[in-house]
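The other protein chains are all here in position, but one chain of the complex has been omitted.
== chain A ==
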């Protein structure tokens, strides 16, 4: 194993916490049972790392095996680093017929055609997600495996989730994706989170949405708390309505665990107190940032308990409806809601 391979292996093993390491190494199936048995996870981490590296050298493992291990770790623990969502637009007529092998071939072919040194690995997970790992090089230097880009895409959807992409490689990746999925273009999705699971749940609509229907009163089962017959709720209708409103905007049951929402303001100050601020011609630039361990739950509770007035302002409901958490608000109205598109 040469120095570069060893460096990559060192980095990979060091980043995996001990509790995942044992299972991962077993699943990897590149170390023999004796070697696995010999590893003692109660020793300090650097000792374990050294042992694993020496076993890998014994078994003459190469870069392919190591990148496989890294990919397996990321697939099982996707909620690391910062993920950004992109959206493919202008689907061509045969975009629906793209199948997996075709996608893989076209993607790889394009990237290999534009960059001489590049290492691409693709894996399809059982939940229909295609995971892609790219180590970028250029025409002169070999691929850098210490800073790989990870991409996740569900075929036939228009969303692509990207992590750790450098600006200079963005154009190549976008071109490859657009060609391989038979779309016209790709644009920024304005959604970034630390948790890929939350992002996927939000955009692929894996949470329970609530729609008004002729047969409403579906949320009655939530009142499971037995209440004393002597206690009467005065405003139970209003409470029901507020709860229904909050669920329509943010979903019912467990919501995707988004952490932040950022609103960049480029508006003029409209207050009536401070003269110096309201006279200015230039914009009052500010950034409003909502943070929470589970933002959608908090917002839903705000609306349901009456803290935020209903009907739910489109600025907040746009988080779930448009599937984004970065908005720029200008004087003419929020830049987000000018176009009510299907996604």
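In this text, a contact is a pair of C-beta atoms (placed from the backbone, for glycine too) under 8 Å apart; a residue touches a chain by one contact, two chains touch by 3 or more; residues count from 1.
Methods note: contacts and distances are computed from a predicted model.
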Practice problem: Leaving aside the chains on screen, match the unshown one to its UniProt name from "Eukaryotic translation initiation factor 6", "RING-type E3 ubiquitin transferase", "Nuclear pore complex protein Nup85" or "Centromere protein O". | Solution: "Centromere protein O"
Self-check item: Residue in contact with the excluded chain [from A:179, A:204, A:262 or A:315]
Solution: A:204
Self-check item: Selected residue (touches chain absent from view) among A:42, A:139, A:213 or A:293
Solution: A:213
Quiz item: In the complete complex, which positions of chain A touch the hidden chain?
Solution: 91, 93, 95-97, 99-100, 128, 154-159, 203-205, 209, 211-214, 311, 321, 340-343
